[in-house]
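All protein chains but one are shown at their positions in the complex.
For reference, chains read A and B in written order, and residue numbers begin at 1 within each chain.
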Amino acid sequence: MSTPEAKLNVTHLNAGYGDKAIIRDVNIAVPANSVLAVIGPSGCGKSTFLRCLNRMHELGPGAHSEGKILLDGLDINSGDVDPVLLRRRVGMVFQRPNPFPTMSIFDNVAAGLKLNRVKGNHAEVVEKSLKQAALWDEVKDRLNASALSLSGGQQQRLCIARALAIEPEVLLMDEPASALDPIATAKVEQLIHELKARYTIVIVTHNMQQAARVSDHTAFFYMGELVEHDKTETIFTRPSKPRTEDYVTGKFG
Amino acid sequence: MNAYAGRKVVNLVMMVLCGLAALGALLPLGSVLWLVVSHGVAGLNFTFFTALPKPVGEAGGGVGNAVVGTLQIVALACVIGLPLGVGAGVFLAEKGDSALGNAVRFTAEVLSGVPSIVVGIVAYGLVVVPMKRFSAIAGAVALAILMVPTLARGTEELVRLVPRSIREAALGLGVPEWKTSLRVVLRTALGGVATAALLAIARATGETAPLLFTALNNQYWNVRPDQPTASLTVQIFNYAISPYDDWHQKAWSAALVLLLLVGGLNLTARALTRNRLKGAR
Partner (left out) sequence: MATHTDKTYEHELQELRDRLLTMGGKVEAAIAASVRSLTERDSELAEHVPVADRDINRLEVEIDDMCRRLLALRQPAASDLRFITTALKIVVDLERMGDLAVNIAERAMDLNQAPQLRPYLDIQKLADLAQGQLKLALDAFVEADVTKAEEVCKSDDLLDALFLKVFNELLALMMEDSKNIRRATSLMFVAKHLERLGDHVVNVGEMVVYMVRGTDIRHPRSRDLAR
């Protein structure tokens, strides 16, 4: 699946902490403007894989990783790539909504711009990002209110707006809806569908049905290995590997 | 039913005992306030706040220069001690699990146990001797040394309390680690850090021993940091150990002024912090 239009191209990726390897020899390509869902049982390494894509993995104690990760052909793991600049091209949304508690809604969305000293009209960017995150109508009259005054689902969309404000090219989402109720989850999923047109999205989820609803391609990880990677429709109707079949039909454990 | 009634009685007894304990704890505070206010209020007037002290025997005079002096010395101590203390605290929280971090932590713990008079003597040796004079800056250094350890430990605890997710959110936006620590993590912990700083400042404002051989005292107005400076605490000390009733009265009044000053500092800083926490732009 290594096509020239692949936005992300991972080859022989190994990563772990200390002498413990978490993921081994992962090879995968992600086409631009598509959604890749990463599924697998707990501890299979899917979060570690995700965090390698924006080099957040290396911030953990004793973390190490080897292998090539090409973003538009540029190896992000090479020595002369600044991880800080990388993270402005590859944004991340986390499992639990984590707005900055002492800042207002406006300041939260603009945080990436202000802290990175990005010049320009912040108010415009904030409005655009909140609209993209389908939150603008709900908060446009109270941009100065504390971010904590929003509900859980709104806070998560706020975090998405915050990530979008710095205009990344790739958006990584680590179980973004697992802390949300079904309606908020549906809104976030609809959002992912809309964002796909402009961004490349990689989403880790332990909810198989969510992966099925939201993604174009699905990658199944098991015990640190990428077992199968194919079109989502194929993974859920006729997977080729028996392990994938067992996981997807609930025969694990 | 008997067991239930018995439990209700025990509950009531315990509540009464707790209430009495709380009252007991409040008693010293109450008595301090009562005594200082009742004795000191008599000597309070406009002159007291604004005038210079008069020599023995002469009536009138005030502690104007001591108030200014205390504010000056404490302000200087803050300039030295706050960045050092908070900075050390942030360092310990972010990178404290190293050999250097452990060494710093250990040093802070030892320092916080050093008696204040010893700190005063150290400041004498460090600042007064090379400068060949007593000065406000020497006093400020002594007070700063007292502030830094508790401030560092307090800041460390508070910064550690900031959830890792906040840090990760900022890092995920492409903010460098140092900026994340200072402008995001510290900002989140600011409320608590402000309280810790206040406690440190209040302690410093009330210190007497370290100022005895650093800032010394001064009967006149002084704004130069390299000159001996009056302070409320030293002035209270001098007034209190004197044999004159008039000066004893002044000591009570000065004590009341000191209490008002520290209380005022507390309330102002609390009000400022509350506004920041509300996220006002």
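The criterion applied here is as follows: contacts are C-beta pairs under 8 Å (C-beta built on N, C-alpha and C of every residue); 3 or more make two chains touch, one makes a residue touch a chain.
What you are looking at is a predicted structure, and each value in this text was computed from that prediction instead of being measured.
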Visible contact partners (per top-of-document touch definition) of the missing chain: A
If the hidden chain were put back, which residues of subunit A would touch it? 208-209, 212, 235-239, 244-246, 248-253
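As a convention for this text, only the chains that are shown with their structure count from here on.
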Whole-Å distance, subunit A centre to subunit B centre, using C-alpha means? 47
Can you name the residues of subunit B that touch subunit A in the complex? 163, 165-166, 168-176, 179, 183-184, 187-188, 190-191, 276-281
Which of the residues in subunit A come into contact with subunit B in the complex? 54, 56, 59, 84-88, 91-92, 94, 96, 98-104, 106-107, 111-112, 115-116, 144-147, 159, 162-163, 166
